[in-house]
Structures are given as structure tokens and as C-alpha cells.
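Just one protein chain is left out here, and the rest sit where they should.
Up next, chain A:
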Amino acid sequence: MQQALDDLKAIPGVVGAAIYQAQQGVLANNLPGLFKPEKLAGMGKLLNKIFSAGRLSFNDLAETSLCYEEATLITREISEGRYIMVICDPAANMNLLSMSLKMALEDLRQPRSAAPAQSAVTPPPTAGQVVDRQSPEVKPEELMAKGPLSTPMKGMLQQLANVIGPMAEILFQDALIEWSKTFQVSITNLPHLVDLVCRDIGDNQKAKQYRDLIQSQLKLAAGQG
């Protein structure tokens, strides 16, 4: 996610970009510090209103471009209620930006449907490991708060925060939800959770760093389980 935003920021004239989700607020951004989190959240909320109003009248709405004297704000929908917002100089090359934005969107949409990138490291789940789709949904907060998985998961989250910073909690929760829906919630399946987290980190170097940091913790957890 962060990599996609950084790629956009590399385009001349682009100030930075952010990903906004209607329910969760700003998920990631690489805008300068003067765009404070509460301001960004407010902006995302207003852009969401603009997009929703536009969609009501034009169901083929693809993008909004908001021009001010000193900046242009471009918004595209990644999936329902989730947007990517790019702030750039009005003189920026809009064709280049538009093409890069399309590529970024493809990247951002892909991870949700693609197979885990690290599947070669961990074998695919066997029939016994995969959870029945009808089974009750596991809440990430409950898994983190109590039970045998609580300690190793807290450790995993802590190490993730050391590697990627404040986005760790959101990324970990998303991966945890996906993991609990795909695999049986157990210590033996924790390596699959690590794979999902590494896939979502989206940076091979950081993913490797995380994998190295987490290794000893997983061995310890497996010994206890």
C-alpha cells in the first residue's frame, strides 16, 4: 500500500497521496506533515461525499479532479468506500499521473484476490486446515486479548510496528481477518498469517526483515502449542 503511494509521489509535481476508507479513515499517506491526520480525515470524508453525490447521477463516474489555485486533488475509487487521493501541482503532467494512478489501482486491488506471494515458503492449506466458510467470524480484538494466540500475536504486531511503523495495527488486523476466514485459527497455522502480513507489507526487504524478526517468536509459540 505504502509502496504504491511512494511510486505516485515519485512523479514530478506530485506532493503526495493518501488512501481513505469511509469507516476507518486514512489508512496510509505520504503527504507532508502540514497535512495533519485530522485534516486528511476531514478531506477524505468530504471527497467521499463528492464521489457519492457524483455516483448518484453518473454511474460511470471514474475520477474526480478538484482544482484550486495552488493544488489539484485527484480522487479515484479503489473499491466500495475506499479511495486513493493524490495532491499535485496544477502544472503536473496529468497524463503521466493518470496512467500511474491506473497502475497503482491495479496493484491496490490485486492483493485482495491474489494468492499469497509467499505460498512457496509455506505449503498451501490442507483440507483440515481450511476453515468452513460458514463458521462464525473470529474477531481480531478477541484473538489478541485472550487465549493461547494472544501472546504470539501481540509479539507479531509489535515486531510489525518496528518494521513498518504506525500502519502496523491496520495491516495486521486486515491480515488477521483474512487468515481467520481462510485457515483454522491455531498456533500451527500462524506461518500462514505471517505470509499474509508479508504479502500486504508490499516491500520485499521489509517483509524479509519482519520474517527474520518473527522467526524466534513463532518457534517459541509452536513449542508451547
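Throughout what follows, a residue touches a chain if its C-beta (ideal position, glycine included) is under 8 Å from a C-beta of that chain, and two chains touch if they have at least 3 such contacts; residues count from 1.
As a convention for this text, contacts and distances are computed from a predicted model.
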item	value
Protein name as given in UniProt for the chain not displayed, "Roadblock/LC7 domain-containing protein", "Anti-sigma F factor", "thiazole synthase" or "Ectoine/hydroxyectoine ABC transporter permease subunit EhuC"	"Roadblock/LC7 domain-containing protein"
Which residue of A:Ser65, A:Ser79, A:Ser186 or A:Gln215 touches the chain not shown here	A:Ser65
Hidden partner chain, residues of chain A it touches	35, 39, 42-43, 46-47, 49-50, 53-54, 56-58, 60-71, 73
